[in-house]
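Left out: one protein chain. Kept in place: all the others.
Read from first to last, the chains carry the letters A and B; within each, the first residue is number 1.
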């Protein structure tokens, strides 16, 4: 088997992890990016395409199937190809591709969270109900682009304007420390493994804090530009695991066989040590890059350097060895 | 010899470090947490107890002594069992357990700092003396809970109320960058080793900075929720070492044989590059997790992946080999 992905998001990590586990690797890239990726020497083969949705074409898929490729989805993969379109791919996809629909639609995610009885920030169904600090989010994996902080309907009207319930999501903004724990759920062993945690580094909000308080009032924006490593107080981890376990369990009913492989919980911890889940990414997140080649939690569990890209490849290797490859893909 | 600890704080790191050095490991856990710890496969054996102070019971201690266990104390160990009660334990404790009394009582810590001639923030003996930005701290290892920032007696009365000199500690709040360097002092070699540094990630204060300046005035709180990795300007390190050396030297008079094993200095660096010590933790701190499996300063010294949990186990191994186990425990 060959491990492949498309040239963006966390492709460097995915392919390096594959090589660490002894796999041949394949990168699907457009002309513009291939030079960048070739510098890192992580791809044994490269297929150049015009744009990423070409991957849906029959000829490309045939080539991939011929080469016995398993594709690893990531955030840009979902953004460029589309969660719905991925369902129609015939080339094997690592994990359950049906989950991508549930994570990319905020209302579906929250249905899932409710079923799992996980504490979340309030959702306000329309701007008239806003009665506290609220963040206005948009659908899709736009990386925080356009998010606005408002405190009332009045401020919503001023800063955002018309409410579009299909595109916008009004979520209580909870003040606290943010944590983005990354997990890997193995359908082979039934183990739910915490590997590492990061914090998103967002522009301009993470630059604004360096201005003096009297320096005018600039509106914060929340565009993800990078990630910072973090670890969590150990006594909070059992609750993080409980939340993660419940999400896995409920996912089995919502979209059998449920969430498998890498995912990331997006959480905020209040001063009372309450953890709120405000989003989920049901595939590898770019923040796992902060812990290459060795994540602390992964090291506690494995006793060897381990990171998400490598953990994915290890799962494929284990599945091949046990002749259970069908269980880890879709 | 077997390495053991109780199930909280930095137990994952302590036991993984022990396994890295070839030791059998034992975890003492209550029923609630054992499932969490078992996921990481760091404990070869597990003793379940009702609550952590049960460790003071004779039966448990006998079992531990029989198994030839050396216990590694950590922050929660001290919090749950009590610095005074630990003195009565008969099972071997790594390091000098008398230090735990000196670090858990802020006034005793400051007596120690004064003897060592270390620069510290001012302490105000009563609220009437507050003449600058001051942080009101509480005794014990509560992880920053309830701390308040005040600038005057008036603000103290408004925010805190009555002054309780036994429970409260009024410390000048110095503005600057915070550093929490973690050291290991080896009584076997007399070497004082810097391993790594972190920054505490506190709720809600580290979330507040992401709000616009005009967003109302929310009181900051300082509850420790996690840790971030950091390195310090190399030209400041010699002074950090000088401070650490002086603390070790003076500790020998205050509580012979003095501070041994892991400890952490809690410092702030002003814009004039002056370093102030505002607290000490005289045992492993949870912030060392950010550098598992390899801390930069430890790597400079050892030339191999090294982190606090592993360094502790290495010391025990060296002591066993040299037949000097009595020198590293109490």
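Note that a residue touches a chain if its C-beta (ideal position, glycine included) is under 8 Å from a C-beta of that chain, and two chains touch if they have at least 3 such contacts.
A quick note: this is a predicted structure, and the numbers were derived from the prediction, not measured.
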| item | value |
| --- | --- |
| Selected from A:47, A:136 or A:294 as touching the chain missing from the view | A:294 |
| Residue of B:14, B:69 or B:228 in touch with the missing chain, whole complex considered | B:228 |
| Per the touch definition above, residue among B:23, B:179 or B:255 touching the missing chain | B:179 |
| Of B:22, B:161 or B:238, the residue in touch with the unshown chain | B:238 |
| Positions on chain A contacted by the hidden chain, ascending | 8-13, 16, 19-20, 32-33, 35-36, 39-42, 76, 143, 201-204, 206-215, 218, 221, 223-229, 286-287, 289-294 |
| Residues from chain B at the interface with the omitted partner, ascending | 133, 149, 151, 175-179, 191-193, 197, 199, 205-206, 208-209, 211, 213-215, 217-220, 228-238, 241, 268-273, 294, 296-297, 299-301, 303, 305 |
